[in-house]
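In what follows, a structure is listed as structure tokens, so that the remarks can point back to it.
Removed from the display is one protein chain of the complex; every other protein chain stays in position.
Chain naming follows the written order as A and B, and within any one chain the residues start at number 1.
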Amino acid sequence: MLRDVLAQIAQVLTVLLLSPLLQGFILRYEERAQRSRGPSLLQPYRDLRKLFRKQLVVPDTASWIFWTAPIVAFTAMLTVPILIPVLTNYPLPLSDMGDILGGGLVLTVGTFFVNLAALDSGSAYGGIGASRTVMITILAEPTLILVFVGITLMAHAMLPFVVNHLLVANPAIYWGSTHLFLVAAFFVLLLAETDRLPIHSSTHIEVYMIEEARVLEYSGPLLALLKWSGMMKQFILYTIFCHVLLLPWGLSKLGTVLGVAGAVLAILIKFGIVACAVIAVETTQARLRFYRYQEPLAVAFLLAVLAIVANQIR
Amino acid sequence: MSMAARILVLLLSPALAVVLGLAVRRARFSEYLNLAASVAVLLVALPLPFVAARPTTFLDGYLLVDPLGAWVVMCVAVVYLLSSIYAIGYMRHDASRKARLPLFYALLAGFALTMLVAPLVNSIGVYWIAIELTTLVSTFLVGFERNAESMEAAWKYIIVVSSGISLALLGTTLLYWGGTFVYGETYQLTWASLVHAAPQMPPVLLKMGFLLTLIGYGTKVGLAPMHTWLPDAHSEGPAPVSAMLSGALLNTAMVGIVRFLAATDAAGQGALPHAALVILGVCSLLVGALFIVRQRQIKRLMAYSSVEHMGVLALGFGFGGTLGVAGALYHMINHSLAKPLLFFGAGNAMHRYGSKRIDDMRGVWRMFPVSGTLWLCGAVAITGAPPFGLFLSEFAILRAGWGGPYLWAAIAMLVLLIVIFVAFLNHFRAMYLAEYPADPGEPPVRAVPMERDSWYAGWRVLPMALPLVPLLLLGVWWPASWTALFHTIANALGAHP
Partner (left out) sequence: MNAMLATHLDPLAASLFSLLTIASLLLAFVMLGSRWLKDYMLAFAAQSWLIGMLSALVGYYGGYRELYWVALLTVLFRGIVLPWLILRILRRLNTARELHEILSTSTSLVIGAAAVIFALVVAMRLTADLHIVSNVVVLALTVMFSMKLIGFLMLALRHEAISQILGILVLENGIFLGAQILVPGMPLMIELVLLFDLLVAVACFGVLVRYLLTHIGSTSSRDLRRLTG
């Protein structure tokens, strides 16, 4: 029992501490794929540390939402790892607080508050960022829900742990068309939600920004919290992608220290593979025009529908 | 003459016309060769329905000569002869086209060949292929005058009809699948085997297959709302081609629908199919009526009249019963006699006035004393007025529908036929008796030099006079031997009086 609680805490800490590493990996090897040097792997840690030490500047027009939004987002990102399989493949204490759908909703709460905060300060770029983010969310969320529905239909359960067991035990279902279509659909959604090309929010030019524009008014520790929660969201989506869909192996079965350490190592390897795939896509794709963002998302929607159809005929 | 010899002459004559015409590329030779082939075909085809009382199969069961198929072949042969005669005069009008005339006549004979084969085909899959072949050959005929409008018409024709009959292929596949429930995996899907297997086939598959083939072949027949290719294709082709398309081709597709209907009747599932056919018939009549009222172009007017008459045919077969079938078959031959007459008159008028618009054609009686009268008789005939044959056939179909469950359709047919009568003859009234609209000056009749010798006029007027005699005859006398033939066909189709 105590071991399980410790494993649960370890899950949250893993997400907290390893998410900047994932971001660093993607940024570095993206540059390396284009034959430039790239920043160091640990650069996001250094950025966060720098930000925590900086002075906090708050606009005059900000209200309580400005202060609470980063905290809500950060807390939401800390809550989701409790619900999903990060280190162990059996449910840990309090992981029945929410199923797949619940996890998705908690993720969305954080985004929602950040959108509110972007509008709260009254700056023009905040409004642009919030409206663009919401537009992409409108296109992507139904597809995400449909993917979750497909997963649920495939496994006849809404818990991610059951899906994980099913895929490990049944190669026929793993290699079946339902699962493959769901993987493809979720991959497109992963690209969209983690802001990778072909849907990309520029980090320098404000007019092209989508999600970055929402946080332009923030500084100091609050900005650090927001950036960290963004990185944690990416890590969580990768976790769901790998542990529920694509690579369900490598999780600790009993929760021993050795097992957990092995799970952490496996996470590094698996996420590295997926990150390499994402980098490959990002390097070969050009950025799409904004009004064409519906196209990859429509493809994801289509793939999810095909997965459900294939499941019904299975 | 044995049946095999008849069929051989029937099919070989146009085939020879194609081959020889392409080998000897001379315009005059092609004209007369085609004419000779069409005469031979008609001589063989005229008695064919009456000697084909017992169905006989040829070519290892791939060809079937039964009364229904022979009747349609007779209609096709009549139109082929009339078109061949008219084409000689019509195509000589434009001297610049002389080099391409052998190709035209080869295509015409090839088109006739495919239309003669299609009603005689026994296997359902091969029937589909025959219909597809008629489409492919006639597309090039429609687009023969290589200008922008003909190309547009040809493109629309081939795309709409090809996609439409692919639905029929789906229906055929489903019916074949249904047959595997009865016969096992491999068997020859002939009309007879379909009728035989239909009672034991799963009803849902039979009905679904029929509806798909109805829509598919209905596209080819020109039933609304799948008729969208028809006005374009029939108006842009040369007049003899339009006559063949209208008078012959639509019938060959109708044969398929009728034979599928017989299969559903044999299985006792005939209620839905008959209702569907009746609904499509009424739609066609409605569309025809609406577009005839405000029509501006003369050949499109005739084309919409074809849509209307195919609707009447569909109603005839849809109402069912011996009377309905008999009326529909009588309608087939009368339509095949009258429609070419109309298109030929339109072709003459187009060449004389230099325009296709009705508003540009005035004072037709002054221009064409003889053929104008014939044309007017044709117009009166095609709208179903006595004493021409179409009146009797439409009356028979009305009576067939009056007593049954489709009274609403019969009333609609009556009303729409009256509307079409008024509207159609209104256009002719304008052309014959009215003056030019709004312009008090010279009528815009381009001084197109009339045909230099009277031979041309003969070629153009003779095929208008020829069908008028049978039309009048059939309008006052329904031959008793034909009644016996219709009874045989109706029994073969499973229609109960």
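Quick notes on this one:
Quick note on the criterion: contacts are C-beta pairs under 8 Å (C-beta built on N, C-alpha and C of every residue); 3 or more make two chains touch, one makes a residue touch a chain.
Remember, predicted model here, so these are calculated numbers, not experimental data.
Across the entire complex, the residue among B:L170, B:I279 or B:V422 in touch with the chain not shown is B:L170. Per the touch definition above, the residue from B:M91, B:I158, B:A263 or B:M310 contacting the chain not shown is B:I158. Within the whole complex, the absent chain has one touching residue among B:L12, B:L103, B:L205 or B:M367, and that is B:L205. Although one chain is not displayed, its contacts with subunit B can still be listed: residues 123, 125-126, 129, 132-133, 136, 139-140, 143, 146-149, 151-156, 158-159, 162-163, 166-167, 169-170, 173, 176-177, 180-181, 184-186, 188-189, 202, 204-205, 208, 231-232, 235-236, 291, 294-297, 300. By the touch criterion stated above, the residues of subunit A touching the omitted chain are 172, 176-177, 294-295, 297-299, 301-302, 305-306, 309-310, 312-314.
Criterion: only the chains that are shown with their structure count from here on.
Rounded to whole angstrom, the centroid-to-centroid distance between subunit A and subunit B, based on C-alpha atoms, equals 66 Å.
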